[in-house]
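Working notes, beginning with the structure itself.
Of the protein chains in this complex, all but one are displayed in their positions.
Chains: A and B, in written order; residue numbering restarts at 1 for each.
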Amino acid sequence: MIDIIKTRFIHWKKQRISLLFWLLFPMICTIFIIQLITAIQEDSQIPVGIVMEEDTVLANHLYAKIKNTPILRVVNVTETEAKQKVESHELDSAFVIQEDYEENIKKGKRNWLIKSYSSNLSFAFTPVKEMIISFVQEETGRSKTAHTVHDLSTDSEIKFSWEEVTKKAKNIQVEEDLLLTTFSFANTPNASKDPNITPVNTWGIWAVLSLLSTFLIFDWVIKERKSVLLLRYPFIRFSIKSFLLRNLLLYTMLLFFVDIITVILFHYVLNESLTLAGIGLLFMYRFMINLGAFLSGLMFHRLMSYYGFSFIITMFISILSGATVPIDGLTNRFPWIVIYNPLYSFLEQEWFNPWLLLLLLVVILWRIKGVKYNA
Amino acid sequence: MKTIKHILLFIKNIVVQVKRKWISLPLLFVFPIIAVGLVITIIASFFYPDEQQPIQIGIVDLDESDETQLVTDLIEESSQLGSYIQVHKMKEKEAQESIGNNEISAYIIFPNKFTKSLYQGHPVELPIVGNPKKQMDSLLIREIIESVSRHIRASQANILTINYFAKELGMNDEQRNELVFEQFKEFVFYTLGSNQIVNERDITNQATTSPFHYFGMGFWFICLSIWLFIIYNYLYTDSHLRMKQRVRLYGVTELQQIIARIIVSMISSLLFCGILFFSIDKLLDFELSVPDYSKGIMLTVLYSITLLGILAIIEVVIVSNKLRLLAQSIVLLMSLVVSGAIIPVIYYPQWLQGLVTYSFTYETFYWLIEMLLNNRIFIDFLPISIMASIAISTLVGISLWKERVID
């Protein structure tokens, strides 16, 4: 084995820049992508049109509240513009603060204070609407309170004005902002007020990128089976199969070493958890994609076809695994997709990994039989 | 003249090569359709939750006061949250198991002494526990719970206000407690009726602005781009240095070979795209006129030239096969993301929206959508024409420069 390592080192020395690039590529690229997506997500805004039909304190107050919501980009429009822009999908949706808004609230009415325009391309309509409703509801609720207090005081001499009651209610709400929601995922230790739930999954992106880089690193399987060099293998100490398998082991060690560095780096840079079980699953994943790349390499003789295959397989797995785009919608409908997902065990922390077993079985069969590859 | 002769010769050469590998041709056609179809289905199913399978949420009531029971019962029964969310009351242990079995997307806990704390003005936490296997659902639920807790917060303040004024009015404790519970119920129902605030108007009068049309076009556009990319690389042959030298002796430049490949890739992709477009049109019916077709073809051709030009520039600049494919894939992916074919551009941050307008994919897709969905008659060909000519002249420049340097 020492001798195999020494021969491998001669190869690695020759391709150190290329090798280093592909070894570090998944790690660095993942960090870059995560930072990019986070930046975009933080700045992402839903364009919403607001039509002001009256210029009163309450209407302006509502407008300011909507405008101060970070996820919304408010565009001032007239009602006609609103309709037209929603139709051409320049705005996600539009809301009209209707005439007599303040007056109606003060009267204790709340039906149809706001008019909304949306189309079936208005993806964000429901959450935006719910939000605006809750803003309006705060005002109408206070007004309702004022009316309730007014009703209570009918028999009493003390009277409280509408303004007095709503001001008190507002103060109480500000002073005693008591209800907090916290969010956490099951099986994760700490809940937080503002958890970082992003639809992107760090390890998912890494898994896909490292799948690609592993396949590309494993082009040695093809290069070292070039027909000319095949003639040398009968006259060395190792059979070609054991030579290739030993190198597979060596590459697995190298790549797993880089994986460990990745885990540590992600822990400190991206706050990913660092557990022994995680590392165990990572090793299983590493071993699985190495076996996959190894076997794929054995199927090809032309480098270009192999590279093309690598990109295509990466693309399909990245789509179907849910590593890049969330596929909840798809797996809810077709649960069997999960079975065909080679990344499932790694991403969902399952110890049972049918793909690993299958690939291992194929490699063992190849070692025992598979005369086809034996020159 | 000689250049054209060489290009024609290489086109012929490519056709002969492709004939030898004809088995892989249907694969080239089908592969992007499957891949892109999958992505579009995934994204569409994300935006249009399946009504048959609503999101399941658990509610755990640890407080078990009259108030929380009232609220949890109401939430469980009401259809206020829409048909795509279903709420179940359960014990905490049940909820944990259900998450483990992937049966619910999240559960909310009303903690012990929830009501009491609220009445007394002590801070309370409302923990939501999400299912890590259903992150998107959890995200949605969190948004809804945020709105709900805003309602509760406001109602709480209002109840406390009523309590305060009731005290001022000299009401006794027992009466006041009764009043507060009455008001609590009142506000719960009041909150549930809050959707009367908005008078909703749907704008769907135009048949062609359905998401199906938008994403149908997006699907077609992505397929076109992937075909261009795959076919162009499929025609790539790694010829030996000696072969390259021999060919150069005949006065053939690398550029001529690249142009031959660009032409073949473009023609075959357009052919594929034509077939695909007719199938989509049969399904969705874009109601196109003859001038629309010619404008569409014009746009597609200009776009194809630009994309292939950029892919070819990368090929000329990057020698390593692996790196070249990677660079080309990244450029393709970025331009597609930016085009709006996957996610409409209006949802991007504003600084990005500004940048995006300089992208040739955005430019093409924008005018395609304008023409097909919004019935625009005038199409501004100028930006995309300029981009195409920049791509091609850069390719020519770099390629000729490189050839001179090597010689």
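Throughout what follows, a contact is a pair of C-beta atoms (placed from the backbone, for glycine too) under 8 Å apart; a residue touches a chain by one contact, two chains touch by 3 or more.
Going forward, contacts and distances are computed from a predicted model.
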Identity of the absent chain, which is to be given by its UniProt protein name, from "ABC transporter ATP-binding protein", "Heme exporter protein C", "Hydrogenase 4 subunit B" or "Actinorhodin polyketide putative beta-ketoacyl synthase 1": "ABC transporter ATP-binding protein"
Which displayed chains the unshown chain touches: A
Absent-chain contact - pick from A:Asp3, A:Glu42, A:Glu103 or A:Glu350: A:Asp3
Residue, one of A:Lys14, A:Lys107, A:Arg302 or A:Arg367, that touches the chain absent here: A:Lys14
Among A:Phe238, A:Phe256 or A:Phe309, the residue in touch with the chain that has been omitted: A:Phe238
Touch list for subunit A against the chain that is not drawn: 3-4, 6-7, 10, 14, 228-229, 231-232, 234-238, 243
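The rule we apply is simple: only the chains that are shown with their structure count from here on.
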Distance from subunit B to subunit A - Cα centre to Cα centre, in angstrom: 12
Residues of subunit B defined as touching subunit A within the complex: 31, 35, 38-39, 41-47, 49-50, 53, 82, 96, 99-100, 117-118, 121-140, 142-147, 149-158, 160-162, 164-166, 168-171, 179, 183, 187, 190-191, 194-204, 206, 209-211, 214, 233-234, 236, 238, 320-323, 325-326, 329, 344, 346-352, 374
Residues of subunit A defined as touching subunit B within the complex: 18, 21-22, 40, 42-47, 73, 83, 86-92, 95, 110-121, 123-124, 126-127, 129-134, 136-138, 140-142, 144-145, 148-149, 152-153, 156, 158, 160, 165, 168-170, 172-173, 176-188, 191, 197, 199, 201, 212, 216, 219, 303-304, 307-308, 311-312, 315-316, 319-320, 325-330, 332-333, 348
